[in-house]
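Of the protein chains in this complex, all but one are displayed in their positions.
Labels A and B are assigned to the chains in the order they are written; within every chain, residues are numbered from 1.
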Amino acid sequence: MEYILGMFSMGVFAITGVIATRHKNLDIFSVVLLGAITALGGGTIRDMILGNYPIYWVSDLWYLWVSVSVSFAAFFVIKALSNRYQLLLYLDALGVSLFSITAALKTTNLGYSPSIAVVMGIITAIFGGIIRDILSDSPCLLLSKELYATPVLVGLSIFVTLNHYWPNPALNVPLCVAMIFVMRSCAIFYKLELPKWFIARS
Amino acid sequence: MEYILGMFSMGVFAITGVIATRHKNLDIFSVVLLGAITALGGGTIRDMILGNYPIYWVSDLWYLWVSVSVSFAAFFVIKALSNRYQLLLYLDALGVSLFSITAALKTTNLGYSPSIAVVMGIITAIFGGIIRDILSDSPCLLLSKELYATPVLVGLSIFVTLNHYWPNPALNVPLCVAMIFVMRSCAIFYKLELPKWFIARS
Partner (left out) sequence: MEYILGMFSMGVFAITGVIATRHKNLDIFSVVLLGAITALGGGTIRDMILGNYPIYWVSDLWYLWVSVSVSFAAFFVIKALSNRYQLLLYLDALGVSLFSITAALKTTNLGYSPSIAVVMGIITAIFGGIIRDILSDSPCLLLSKELYATPVLVGLSIFVTLNHYWPNPALNVPLCVAMIFVMRSCAIFYKLELPKWFIARS
(Lines give C-alpha, C1' and ligand atoms only; values in the text may rest on other atoms or scores of the structure.)
Protein backbone atom coordinates (compact mmCIF):
# COMPACT_ATOMS: atom_id res chain seq x y z
CA MET A 1 0.00 0.00 0.00
CA GLU A 2 2.69 2.46 1.10
CA TYR A 3 4.82 1.31 -1.84
CA ILE A 4 2.00 1.96 -4.32
CA LEU A 5 1.27 5.36 -2.76
CA GLY A 6 4.98 6.21 -3.03
CA MET A 7 4.97 5.26 -6.72
CA PHE A 8 1.81 7.30 -7.25
CA SER A 9 3.24 10.43 -5.63
CA MET A 10 6.43 10.00 -7.67
CA GLY A 11 4.36 9.82 -10.84
CA VAL A 12 2.58 13.04 -9.86
CA PHE A 13 5.93 14.74 -9.35
CA ALA A 14 7.10 13.54 -12.77
CA ILE A 15 3.99 15.13 -14.32
CA THR A 16 4.68 18.48 -12.61
CA GLY A 17 8.23 18.28 -14.02
CA VAL A 18 6.86 17.73 -17.52
CA ILE A 19 4.40 20.62 -17.14
CA ALA A 20 7.18 22.96 -15.99
CA THR A 21 8.81 22.60 -19.44
CA ARG A 22 5.66 23.48 -21.39
CA HIS A 23 6.84 26.88 -22.67
CA LYS A 24 10.29 25.67 -23.74
CA ASN A 25 9.55 23.71 -26.97
CA LEU A 26 11.82 20.89 -25.80
CA ASP A 27 12.21 17.55 -27.51
CA ILE A 28 10.79 14.45 -25.86
CA PHE A 29 13.97 13.12 -24.24
CA SER A 30 14.78 16.39 -22.49
CA VAL A 31 11.21 16.50 -21.19
CA VAL A 32 11.37 12.91 -19.91
CA LEU A 33 14.77 13.63 -18.33
CA LEU A 34 13.39 16.66 -16.49
CA GLY A 35 10.30 14.72 -15.38
CA ALA A 36 12.43 11.88 -14.03
CA ILE A 37 14.84 14.24 -12.23
CA THR A 38 11.88 15.95 -10.56
CA ALA A 39 10.42 12.61 -9.46
CA LEU A 40 13.67 11.08 -8.22
CA GLY A 41 15.68 14.15 -7.13
CA GLY A 42 14.39 14.68 -3.60
CA GLY A 43 14.79 11.06 -2.51
CA THR A 44 18.22 10.87 -4.12
CA ILE A 45 19.47 13.83 -2.09
CA ARG A 46 17.94 12.30 1.07
CA ASP A 47 19.69 8.97 0.52
CA MET A 48 23.00 10.69 -0.33
CA ILE A 49 22.87 12.81 2.85
CA LEU A 50 22.08 9.75 5.00
CA GLY A 51 24.73 7.69 3.20
CA ASN A 52 21.97 5.13 2.65
CA TYR A 53 23.48 3.14 -0.23
CA PRO A 54 22.42 1.85 -2.66
CA ILE A 55 20.13 4.79 -3.48
CA TYR A 56 16.48 3.63 -3.55
CA TRP A 57 16.01 3.75 -7.34
CA VAL A 58 19.34 1.98 -7.93
CA SER A 59 18.26 -0.99 -5.78
CA ASP A 60 14.64 -1.03 -7.06
CA LEU A 61 14.49 -0.18 -10.76
CA TRP A 62 10.68 0.13 -10.74
CA TYR A 63 11.03 3.69 -9.43
CA LEU A 64 13.07 4.56 -12.50
CA TRP A 65 10.67 2.87 -14.94
CA VAL A 66 7.58 4.45 -13.41
CA SER A 67 9.00 7.97 -13.42
CA VAL A 68 10.24 7.60 -17.02
CA SER A 69 6.97 6.02 -18.26
CA VAL A 70 4.79 8.62 -16.60
CA SER A 71 6.93 11.47 -18.00
CA PHE A 72 6.70 9.84 -21.42
CA ALA A 73 2.93 9.56 -21.24
CA ALA A 74 2.57 13.07 -19.81
CA PHE A 75 4.54 14.49 -22.75
CA PHE A 76 1.87 13.39 -25.22
CA VAL A 77 -1.02 14.80 -23.24
CA ILE A 78 0.82 17.94 -22.18
CA LYS A 79 -1.72 20.34 -23.70
CA ALA A 80 -4.66 18.79 -21.88
CA LEU A 81 -2.63 18.74 -18.67
CA SER A 82 -1.47 22.35 -18.82
CA ASN A 83 -5.12 23.40 -18.96
CA ARG A 84 -5.57 21.54 -15.70
CA TYR A 85 -2.87 23.29 -13.76
CA GLN A 86 -5.20 23.76 -10.77
CA LEU A 87 -5.81 20.00 -10.55
CA LEU A 88 -2.09 19.51 -10.72
CA LEU A 89 -1.32 21.87 -7.88
CA TYR A 90 -3.53 19.62 -5.76
CA LEU A 91 -1.84 16.47 -7.05
CA ASP A 92 1.51 18.09 -6.24
CA ALA A 93 0.19 18.80 -2.76
CA LEU A 94 -0.69 15.10 -2.45
CA GLY A 95 2.78 14.12 -3.70
CA VAL A 96 4.46 16.41 -1.18
CA SER A 97 2.29 15.02 1.65
CA LEU A 98 3.11 11.40 0.79
CA PHE A 99 6.79 12.04 0.13
CA SER A 100 7.41 13.88 3.39
CA ILE A 101 5.65 11.36 5.66
CA THR A 102 7.01 8.20 3.99
CA ALA A 103 10.52 9.71 4.06
CA ALA A 104 10.16 10.53 7.76
CA LEU A 105 8.94 6.99 8.45
CA LYS A 106 11.83 5.49 6.46
CA THR A 107 14.36 7.67 8.29
CA THR A 108 12.89 6.74 11.69
CA ASN A 109 13.02 3.05 10.78
CA LEU A 110 16.71 3.44 9.90
CA GLY A 111 17.24 4.46 13.54
CA TYR A 112 17.65 8.22 13.21
CA SER A 113 16.26 10.71 15.71
CA PRO A 114 12.90 12.51 15.18
CA SER A 115 14.62 15.82 14.26
CA ILE A 116 16.59 14.14 11.47
CA ALA A 117 13.35 12.46 10.32
CA VAL A 118 11.66 15.86 10.04
CA VAL A 119 14.61 17.32 8.12
CA MET A 120 14.70 14.36 5.72
CA GLY A 121 10.94 14.62 5.20
CA ILE A 122 11.33 18.28 4.21
CA ILE A 123 14.31 17.56 1.95
CA THR A 124 12.55 14.71 0.15
CA ALA A 125 9.34 16.68 -0.29
CA ILE A 126 10.72 19.95 -1.62
CA PHE A 127 14.13 19.37 -3.21
CA GLY A 128 12.72 17.60 -6.26
CA GLY A 129 10.62 20.68 -6.93
CA ILE A 130 13.53 23.05 -6.32
CA ILE A 131 15.69 21.17 -8.87
CA ARG A 132 12.75 21.22 -11.35
CA ASP A 133 12.28 24.98 -10.97
CA ILE A 134 16.01 25.70 -11.33
CA LEU A 135 16.49 23.45 -14.38
CA SER A 136 13.35 24.64 -16.16
CA ASP A 137 14.09 28.28 -15.28
CA SER A 138 10.68 28.70 -13.60
CA PRO A 139 10.00 30.90 -10.55
CA CYS A 140 10.89 28.79 -7.50
CA LEU A 141 7.78 27.46 -5.70
CA LEU A 142 9.59 27.76 -2.36
CA LEU A 143 9.95 31.52 -2.96
CA SER A 144 6.21 32.01 -3.59
CA LYS A 145 4.12 33.74 -0.95
CA GLU A 146 1.55 30.95 -0.57
CA LEU A 147 2.16 28.58 2.32
CA TYR A 148 4.40 25.80 1.06
CA ALA A 149 6.96 24.75 3.66
CA THR A 150 4.66 25.45 6.61
CA PRO A 151 2.08 22.63 6.11
CA VAL A 152 4.90 20.13 5.56
CA LEU A 153 6.70 21.24 8.71
CA VAL A 154 3.57 21.18 10.86
CA GLY A 155 2.47 17.77 9.54
CA LEU A 156 5.93 16.27 10.02
CA SER A 157 6.22 17.58 13.58
CA ILE A 158 2.89 16.02 14.50
CA PHE A 159 3.90 12.78 12.78
CA VAL A 160 7.19 12.29 14.65
CA THR A 161 5.54 13.22 17.96
CA LEU A 162 2.74 10.69 17.40
CA ASN A 163 5.23 8.11 16.17
CA HIS A 164 7.38 8.54 19.27
CA TYR A 165 4.64 8.16 21.87
CA TRP A 166 2.27 5.96 19.89
CA PRO A 167 4.19 4.03 17.17
CA ASN A 168 1.35 2.88 14.93
CA PRO A 169 2.31 3.71 11.30
CA ALA A 170 -0.87 2.13 9.87
CA LEU A 171 -2.85 4.95 11.48
CA ASN A 172 -0.32 7.77 11.81
CA VAL A 173 0.81 7.74 8.18
CA PRO A 174 -2.62 8.25 6.51
CA LEU A 175 -3.62 10.72 9.22
CA CYS A 176 -0.61 13.00 8.75
CA VAL A 177 -0.60 12.67 4.97
CA ALA A 178 -4.23 13.82 4.97
CA MET A 179 -3.37 16.63 7.36
CA ILE A 180 -0.61 18.07 5.16
CA PHE A 181 -2.70 17.62 2.02
CA VAL A 182 -5.68 19.44 3.48
CA MET A 183 -3.55 22.30 4.83
CA ARG A 184 -1.73 22.75 1.53
CA SER A 185 -4.95 22.48 -0.48
CA CYS A 186 -6.54 25.19 1.63
CA ALA A 187 -3.44 27.34 1.08
CA ILE A 188 -3.87 26.92 -2.69
CA PHE A 189 -7.65 27.36 -2.71
CA TYR A 190 -7.86 30.34 -0.36
CA LYS A 191 -4.43 31.72 -1.32
CA LEU A 192 -3.42 31.52 2.34
CA GLU A 193 -0.35 33.32 3.60
CA LEU A 194 1.04 33.56 7.11
CA PRO A 195 -0.07 36.61 9.17
CA LYS A 196 1.75 39.80 8.23
CA TRP A 197 4.17 39.84 11.15
CA PHE A 198 5.40 36.41 9.96
CA ILE A 199 6.31 37.74 6.54
CA ALA A 200 9.66 39.38 5.87
CA ARG A 201 8.96 42.77 4.31
CA SER A 202 11.98 44.45 2.77
CA MET B 1 44.21 4.63 -23.91
CA GLU B 2 40.79 4.96 -22.31
CA TYR B 3 42.43 6.83 -19.42
CA ILE B 4 44.05 9.34 -21.78
CA LEU B 5 40.79 9.78 -23.70
CA GLY B 6 39.00 10.38 -20.40
CA MET B 7 41.54 13.06 -19.46
CA PHE B 8 41.21 14.61 -22.91
CA SER B 9 37.42 14.83 -22.73
CA MET B 10 37.67 16.29 -19.21
CA GLY B 11 40.05 18.94 -20.54
CA VAL B 12 37.56 19.81 -23.27
CA PHE B 13 34.81 20.20 -20.67
CA ALA B 14 37.06 22.47 -18.61
CA ILE B 15 37.56 24.68 -21.69
CA THR B 16 33.80 24.94 -22.28
CA GLY B 17 33.45 25.99 -18.64
CA VAL B 18 36.04 28.72 -19.10
CA ILE B 19 34.35 29.94 -22.29
CA ALA B 20 30.97 30.12 -20.54
CA THR B 21 32.39 32.84 -18.25
CA ARG B 22 33.67 35.04 -21.09
CA HIS B 23 31.15 37.87 -20.69
CA LYS B 24 31.52 38.11 -16.89
CA ASN B 25 34.91 39.86 -16.44
CA LEU B 26 35.86 37.36 -13.74
CA ASP B 27 39.27 37.07 -12.14
CA ILE B 28 41.42 34.08 -12.92
CA PHE B 29 40.68 31.94 -9.85
CA SER B 30 36.91 32.14 -10.32
CA VAL B 31 37.37 31.14 -13.97
CA VAL B 32 39.61 28.19 -13.05
CA LEU B 33 37.13 27.15 -10.35
CA LEU B 34 34.25 27.17 -12.84
CA GLY B 35 36.30 25.27 -15.42
CA ALA B 36 37.25 22.61 -12.86
CA ILE B 37 33.67 22.24 -11.58
CA THR B 38 32.45 21.76 -15.16
CA ALA B 39 35.11 19.13 -15.81
CA LEU B 40 34.67 17.18 -12.56
CA GLY B 41 30.99 17.81 -11.72
CA GLY B 42 29.27 15.10 -13.76
CA GLY B 43 31.55 12.29 -12.58
CA THR B 44 31.36 13.50 -8.99
CA ILE B 45 27.54 13.28 -9.00
CA ARG B 46 27.76 9.81 -10.61
CA ASP B 47 30.15 8.53 -7.93
CA MET B 48 28.07 10.07 -5.13
CA ILE B 49 24.85 8.47 -6.42
CA LEU B 50 26.55 5.07 -6.73
CA GLY B 51 28.22 5.49 -3.32
CA ASN B 52 31.46 4.70 -5.12
CA TYR B 53 33.97 6.10 -2.60
CA PRO B 54 36.57 7.53 -2.79
CA ILE B 55 35.32 9.78 -5.62
CA TYR B 56 37.52 9.30 -8.72
CA TRP B 57 39.38 12.62 -8.49
CA VAL B 58 40.02 12.15 -4.76
CA SER B 59 41.74 8.80 -5.36
CA ASP B 60 43.58 9.93 -8.53
CA LEU B 61 44.75 13.53 -8.21
CA TRP B 62 45.74 13.73 -11.89
CA TYR B 63 42.11 14.45 -12.80
CA LEU B 64 42.23 17.50 -10.54
CA TRP B 65 45.56 18.75 -11.88
CA VAL B 66 44.57 18.32 -15.53
CA SER B 67 41.25 20.14 -15.14
CA VAL B 68 42.89 22.99 -13.21
CA SER B 69 45.84 23.30 -15.64
CA VAL B 70 43.64 23.25 -18.73
CA SER B 71 41.31 25.88 -17.22
CA PHE B 72 44.37 27.97 -16.36
CA ALA B 73 45.75 27.74 -19.89
CA ALA B 74 42.33 28.33 -21.45
CA PHE B 75 41.96 31.54 -19.42
CA PHE B 76 44.92 33.13 -21.19
CA VAL B 77 43.77 32.23 -24.69
CA ILE B 78 40.11 32.90 -24.00
CA LYS B 79 39.70 35.49 -26.77
CA ALA B 80 41.07 33.21 -29.45
CA LEU B 81 38.90 30.38 -28.12
CA SER B 82 35.67 32.35 -28.00
CA ASN B 83 36.09 33.10 -31.69
CA ARG B 84 36.19 29.36 -32.25
CA TYR B 85 32.93 28.53 -30.56
CA GLN B 86 31.89 26.25 -33.43
CA LEU B 87 35.05 24.15 -33.01
CA LEU B 88 34.28 23.97 -29.30
CA LEU B 89 30.75 22.75 -29.77
CA TYR B 90 32.29 19.80 -31.62
CA LEU B 91 34.90 19.25 -28.90
CA ASP B 92 32.07 19.35 -26.36
CA ALA B 93 30.25 16.74 -28.44
CA LEU B 94 33.39 14.58 -28.30
CA GLY B 95 33.63 15.10 -24.54
CA VAL B 96 30.01 14.07 -24.04
CA SER B 97 30.48 10.97 -26.22
CA LEU B 98 33.56 9.83 -24.31
CA PHE B 99 32.14 10.66 -20.88
CA SER B 100 28.86 8.81 -21.40
CA ILE B 101 30.38 5.60 -22.79
CA THR B 102 33.29 5.36 -20.34
CA ALA B 103 30.88 6.04 -17.45
CA ALA B 104 28.54 3.30 -18.70
CA LEU B 105 31.48 0.89 -19.00
CA LYS B 106 32.70 1.77 -15.50
CA THR B 107 29.19 1.30 -14.04
CA THR B 108 28.80 -2.06 -15.80
CA ASN B 109 32.20 -3.20 -14.50
CA LEU B 110 31.07 -2.31 -10.95
CA GLY B 111 28.30 -4.91 -11.41
CA TYR B 112 25.28 -2.68 -12.01
CA SER B 113 22.49 -3.50 -14.45
CA PRO B 114 22.42 -2.06 -18.03
CA SER B 115 19.63 0.41 -17.16
CA ILE B 116 21.68 1.90 -14.32
CA ALA B 117 24.67 2.05 -16.70
CA VAL B 118 22.62 4.09 -19.19
CA VAL B 119 21.39 6.44 -16.45
CA MET B 120 24.93 6.96 -15.10
CA GLY B 121 26.21 7.60 -18.64
CA ILE B 122 23.60 10.33 -19.09
CA ILE B 123 24.29 11.85 -15.66
CA THR B 124 28.06 11.95 -16.19
CA ALA B 125 27.75 13.39 -19.69
CA ILE B 126 25.29 16.21 -19.04
CA PHE B 127 25.38 17.21 -15.38
CA GLY B 128 28.77 18.92 -15.65
CA GLY B 129 27.28 21.13 -18.36
CA ILE B 130 24.12 21.76 -16.36
CA ILE B 131 26.16 22.94 -13.35
CA ARG B 132 28.28 25.14 -15.65
CA ASP B 133 25.22 26.78 -17.19
CA ILE B 134 23.57 27.40 -13.82
CA LEU B 135 26.72 28.83 -12.17
CA SER B 136 27.66 31.03 -15.14
CA ASP B 137 24.03 32.14 -15.59
CA SER B 138 24.01 30.98 -19.25
CA PRO B 139 20.99 29.51 -21.06
CA CYS B 140 20.93 25.80 -20.21
CA LEU B 141 22.15 23.64 -23.12
CA LEU B 142 19.73 20.89 -22.14
CA LEU B 143 16.85 23.34 -22.71
CA SER B 144 17.98 24.19 -26.27
CA LYS B 145 15.98 22.86 -29.22
CA GLU B 146 18.92 21.13 -30.92
CA LEU B 147 19.23 17.42 -30.22
CA TYR B 148 21.35 17.04 -27.10
CA ALA B 149 20.09 14.22 -24.89
CA THR B 150 18.84 12.09 -27.79
CA PRO B 151 22.23 11.11 -29.36
CA VAL B 152 23.58 10.24 -25.91
CA LEU B 153 20.55 8.09 -25.09
CA VAL B 154 20.60 6.26 -28.43
CA GLY B 155 24.36 5.63 -28.27
CA LEU B 156 24.20 4.40 -24.68
CA SER B 157 21.31 2.05 -25.43
CA ILE B 158 23.23 0.50 -28.32
CA PHE B 159 26.35 0.27 -26.15
CA VAL B 160 24.74 -1.62 -23.24
CA THR B 161 22.95 -3.96 -25.67
CA LEU B 162 26.19 -4.73 -27.51
CA ASN B 163 28.04 -5.07 -24.23
CA HIS B 164 25.50 -7.52 -22.88
CA TYR B 165 25.44 -9.91 -25.83
CA TRP B 166 28.98 -9.32 -27.10
CA PRO B 167 31.20 -8.04 -24.27
CA ASN B 168 34.16 -6.64 -26.22
CA PRO B 169 34.95 -3.14 -24.89
CA ALA B 170 37.96 -2.68 -27.17
CA LEU B 171 35.55 -2.59 -30.11
CA ASN B 172 32.27 -1.42 -28.54
CA VAL B 173 33.68 1.65 -26.81
CA PRO B 174 35.20 3.39 -29.87
CA LEU B 175 32.23 2.36 -32.01
CA CYS B 176 29.62 3.90 -29.71
CA VAL B 177 31.72 6.97 -28.92
CA ALA B 178 31.99 7.62 -32.66
CA MET B 179 28.26 7.01 -33.08
CA ILE B 180 27.27 9.60 -30.45
CA PHE B 181 29.85 12.09 -31.72
CA VAL B 182 28.65 11.82 -35.33
CA MET B 183 24.97 12.12 -34.34
CA ARG B 184 25.61 15.15 -32.14
CA SER B 185 27.89 16.77 -34.75
CA CYS B 186 25.18 16.39 -37.38
CA ALA B 187 22.69 17.92 -34.95
CA ILE B 188 24.99 20.94 -34.53
CA PHE B 189 25.90 21.26 -38.23
CA TYR B 190 22.42 20.78 -39.69
CA LYS B 191 20.64 22.28 -36.64
CA LEU B 192 18.68 19.03 -36.32
CA GLU B 193 15.61 18.84 -34.14
CA LEU B 194 13.26 15.94 -33.55
CA PRO B 195 10.17 15.77 -35.83
CA LYS B 196 7.44 18.19 -34.82
CA TRP B 197 5.20 15.67 -33.08
CA PHE B 198 8.17 14.88 -30.77
CA ILE B 199 8.43 18.51 -29.65
CA ALA B 200 6.35 19.87 -26.81
CA ARG B 201 4.52 22.96 -28.11
CA SER B 202 2.93 25.05 -25.44
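Keep this in mind: a residue touches a chain if its C-beta (ideal position, glycine included) is under 8 Å from a C-beta of that chain, and two chains touch if they have at least 3 such contacts.
Keep in mind that what you see is a predicted model, and the values were worked out from it rather than measured.
**Q** Where the complex has a chain not shown, which of A:61, A:87 or A:142 is the residue touching it?
**A** A:142
**Q** Which one touches the absent chain: A:116, A:162 or A:175?
**A** Looking across A:116, A:162 or A:175, the contact with the absent chain belongs to A:116.
**Q** Out of B:89, B:135 or B:188, which residue would touch the omitted chain in the full complex?
**A** Answering carefully, the residue with contact to the hidden chain is B:135.
**Q** So which bits of chain B touch the chain we can't see?
**A** 18, 21-31, 33-34, 44, 48, 51, 53-55, 58, 61, 64, 75, 78-79, 82, 134-137
**Q** By the contact criterion defined above, which parts of chain A meet the unshown chain? Give residue numbers in ascending order.
**A** These residues of chain A touch the chain that is not shown: 48-51, 112-113, 115-116, 119, 122, 130, 134, 140, 142-143, 145, 147-150, 153, 193-194, 198-202.
As a working rule, only the chains that are shown with their structure count from here on.
**Q** Averaged over CA atoms, how far is the centre of chain A from the centre of chain B? Could you give it in whole Å?
**A** Distance between chain centres: 29 Å.
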